[in-house]
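Yeah, one chain of the complex is gone here, protein chain that is, but the others are all in their spots.
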Amino acid sequence: MTTLREARVTRLSMAAPDDVAPIEAAIAAGTIDPAAIRAVFGKTEGNGCVNDFTRAFAVRALRDMLKGHLAADAVERVALVMSGGTEGALAPHWLVFEALDAATPPGDRADKALAIGVHVTPPMAPEEIGRMAQVEAVAAGVRTAMANAGIVSPDDVHFVQVKCPLVTAERAAYAARRGTPPRTADTLKSMGLSRGASSLGIALALGEVAEGDVSEAAIGADFGLFSRRASASSGVELMSNEIVVLGRSAGWSGPLTIDSAVMADAVDLSGVLGLFARQGLTVGGDRRVVALLAKAEASSTGRLRGFRHTMLDDSDIAATRHARGFVGGVLAGVVGHAEIYVSGGAEHQGPDGGGPVAVIVRRD
Amino acid sequence: MTTLREARVTRLSMAAPDDVAPIEAAIAAGTIDPAAIRAVFGKTEGNGCVNDFTRAFAVRALRDMLKGHLAADAVERVALVMSGGTEGALAPHWLVFEALDAATPPGDRADKALAIGVHVTPPMAPEEIGRMAQVEAVAAGVRTAMANAGIVSPDDVHFVQVKCPLVTAERAAYAARRGTPPRTADTLKSMGLSRGASSLGIALALGEVAEGDVSEAAIGADFGLFSRRASASSGVELMSNEIVVLGRSAGWSGPLTIDSAVMADAVDLSGVLGLFARQGLTVGGDRRVVALLAKAEASSTGRLRGFRHTMLDDSDIAATRHARGFVGGVLAGVVGHAEIYVSGGAEHQGPDGGGPVAVIVRRD
Amino acid sequence: MTTLREARVTRLSMAAPDDVAPIEAAIAAGTIDPAAIRAVFGKTEGNGCVNDFTRAFAVRALRDMLKGHLAADAVERVALVMSGGTEGALAPHWLVFEALDAATPPGDRADKALAIGVHVTPPMAPEEIGRMAQVEAVAAGVRTAMANAGIVSPDDVHFVQVKCPLVTAERAAYAARRGTPPRTADTLKSMGLSRGASSLGIALALGEVAEGDVSEAAIGADFGLFSRRASASSGVELMSNEIVVLGRSAGWSGPLTIDSAVMADAVDLSGVLGLFARQGLTVGGDRRVVALLAKAEASSTGRLRGFRHTMLDDSDIAATRHARGFVGGVLAGVVGHAEIYVSGGAEHQGPDGGGPVAVIVRRD
Partner (left out) sequence: MTTLREARVTRLSMAAPDDVAPIEAAIAAGTIDPAAIRAVFGKTEGNGCVNDFTRAFAVRALRDMLKGHLAADAVERVALVMSGGTEGALAPHWLVFEALDAATPPGDRADKALAIGVHVTPPMAPEEIGRMAQVEAVAAGVRTAMANAGIVSPDDVHFVQVKCPLVTAERAAYAARRGTPPRTADTLKSMGLSRGASSLGIALALGEVAEGDVSEAAIGADFGLFSRRASASSGVELMSNEIVVLGRSAGWSGPLTIDSAVMADAVDLSGVLGLFARQGLTVGGDRRVVALLAKAEASSTGRLRGFRHTMLDDSDIAATRHARGFVGGVLAGVVGHAEIYVSGGAEHQGPDGGGPVAVIVRRD
């Protein structure tokens, strides 16, 4: 029989992208065990777009810090997922996810406890990015991460974060020399296609789309296909797909659980209020909310509930920045503060203009 | 005995800053009477800062349009108040305020009906801007506008919009030549001081601050002094203070009324939810909401509920733009769409980091 | 025999996008004859990208002003070409182009005098934009404008400005309903394709590319094909192509002439210095320079003379804004001030990363 596990999630404010001092302090205080860290998410204060170096800066600081506590290969196994962009009042912060031996039996709580599963797929070839090979690799990886976490049913999965690769000029040239050109040589486009393929891989693993419905042509194009629990971001620093599954499992115990909803559009407060009601959370400052994770994007129609928005036409501020700030406001009003993880660029991650929302809750 | 009046407020989407076609169409359809127009507010899609020409472009288009329906001096009497900045999903739109002869007696509704009062102060000298002279001129003007609207008690005032002047290099030089230099020759600073003095004038007229508490030194400095119902914006095109008072009066009838609240900070959903509850409005799409008007700003402390925000440190996006998008999200979630009038730069307009919110409601 | 004509070009500083007062003043002073105006170019202080309303604001102010001096149909015949973006120290200004009866015979100057030709093509159907139909229409239009100006040889053409149409969502839908979908329904893409097709039309008319080399596939794709004298900008307000040809002709007299060069890349000072030397102009402030017109763009390779530039990767500032500011600096150093007409977005307008430069010179 497997050991009962317990998830711990620690949210810590960040004074700068390289400010790992709060994590160090928690380790020193014994409230974070470095050996138990499975993933660190960071909401960093860059522009969240192409030339956002706050993500890499944060990763470098995290790695250096972890090396002081763990062997090099153990550091490599920790999933480090940085999301740039703290528009509006969004607060830069870390989310540290640990898997501990359970301190307490699960008891008879209504909800199963939070479970965390991490898996890294084998490296993709550049020509696989944004194609069915990536969809299938991520789908398989999500299933493996679920198994690692002891999550049995796809219904128990509430948030899947994937960090996925992209195509650079060098990678495209390398693939072309081998006679297998990538789907695009445009870095920015490849980021969207990689996020899209990853998200459809998640959707496939969770049974949200059928195998036969997904095709290369649909990736980045048919936004009627989507996952209600996917969050994907692409980064230059890896060629594999790094997968973090957050869900519920009877094999985990402890005070934390997770639940999720999908926002139908950028002002869909009702979905979020329903989620809060279901978890018995009060609006505007319930301290049982440990973390909120969400995706935001500008609707491709240029409309929101029939009214025009100007996010796609603004040549001074990127649409993703507008969307994070605005959806951040919608959600921060409910949470009662803005230290929430709102990430942009939501291809196949929730419906067009909407996106998944997950909340990690401390049960009394 | 005075005639019973009735306010009409028409909200119309704007396809571009000069898109007055929807107003023209409403005039053609008889749903707006040009002779009854007292004020037009516009939420235009510029950056809302110094080099935002969408405001002047909108005013030019409005004036040209009105000239087709009204004599030149009547056009001049219409208050035209443009607020730039549609960050996030905020939708560009017009709010046309009319004062008509009442079609129906007030009946025995619980709330008094919406009343509109407009007044323009005499022109300020450059050296009066941002000083007690402006505070007192605006205070007197608000009282006059209230009297014009038949609003008896300051408690019945729910939103006061002031468009106020600013100091340009030429105006500063002119004043200096006369031996009376202005408080500042810096245009941007003068905008804040003018908004601040106007807002304290409103606060004085509404009894929110005592005469003895306001001084030149307090303007733009002591943000503990503020009005809960003031909204001020400064513009280069005028030297007077153009005042629009929105409140309730027994001398007005019709289906519309107004109510207001103050957000204590940028995520203060509770104040807004209380306002909606008081008016019997449902959250997320009540069609009885005719218009929502609010002020937004980044807290000067750099903190929101204890967490750091990055709005004041972002050298790529102005803090006012961040604040409008984020507070726009908080409010749009409640309203159920983003065609709402959220304006930035809130010196002495609500508490630091917060701001007034007013809602115009159609009573069944 | 045709009358001898004389071109007059007046450069006037602009205090704001709608500041037509300097033109009004010149008309009042008799230094501009409204009936002689053939074209007005404006360098306005917007972002020069999609949501730049300074262009339309300037056009509205110009039209209103001209209506005070000319019949409505005469106003319509004046080509109004606005280019947004005054990055760096670029100064907002107007260039007013007049065609007068010649005051003086051409004499025996070495260079022929400046000649101005204007022509407007018939309206394009949406599905013609960015295709060979537009290439051919512009080519024919350039030939007509040359004939109008009495410019015999393509070698005597030094700058061709085209304002060309774009595809909006409505136009795309209209075309699709008729069974002839446009090349793209994406507005931004259609702008580039329209500029590209127009520029290749210019190249065709000037013999810079051969008829057989231009194809739909080459438009917006094969940047080895280009005109050394083309400047194209697309605007939502027209469906025709408005063409202004600036060249030299024996049928014109007066003190002005024009010459041009092409910058091979963004730092190609040598081409510009050669142009100045050829015209006997001193570097850094020669008052005989009446106007300088140029196109600027970021090289698509991400490199300039082997060194990386970051213009294409900057998600905070559009690449066209970077390019205008930088190339503006290169050219302003030579001219000795920055009231020069530097325009962005240079598909098929000069080599990749470079662009045409023309100078209008007053001969002593």
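Which chain is which? They are A, B and C, in the order written, and residues in each are numbered from 1.
We take it that a contact is a pair of C-beta atoms (placed from the backbone, for glycine too) under 8 Å apart; a residue touches a chain by one contact, two chains touch by 3 or more.
The structure displayed is predicted, hence computed values, not measured ones.
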Partner chains on view for the chain not depicted: A, B, C
Of C:143, C:171 or C:322, the one touching the omitted chain in the full complex: C:322
Options B:6, B:19 or B:52, residue touching the unrepresented chain: B:52
Interface with the unshown chain - residue positions in chain C: 13, 15, 45, 47, 86-93, 266-267, 269-270, 273, 283-285, 298, 304-311, 313, 316-317, 321-323, 325-339
For chain B, the residues touching the chain missing from this view: 47, 49-52, 169, 302, 310, 313-316, 318
Those residues of chain A which, in the complete complex, touch the missing chain: 16-18, 45-46, 51, 53-54, 56-57, 60-61, 64, 316
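Simple rule for what comes next: only the chains that are shown with their structure count from here on.
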Graph class of chain-chain contacts, one of line, ring, star, complete, other: complete
Chain whose Cα mean lies nearest the overall Cα mean: B
Distance-maximising chain from chain C - centres being C-alpha averages: A
Junction residues of chain A, two or more chains touched: 47, 310, 316
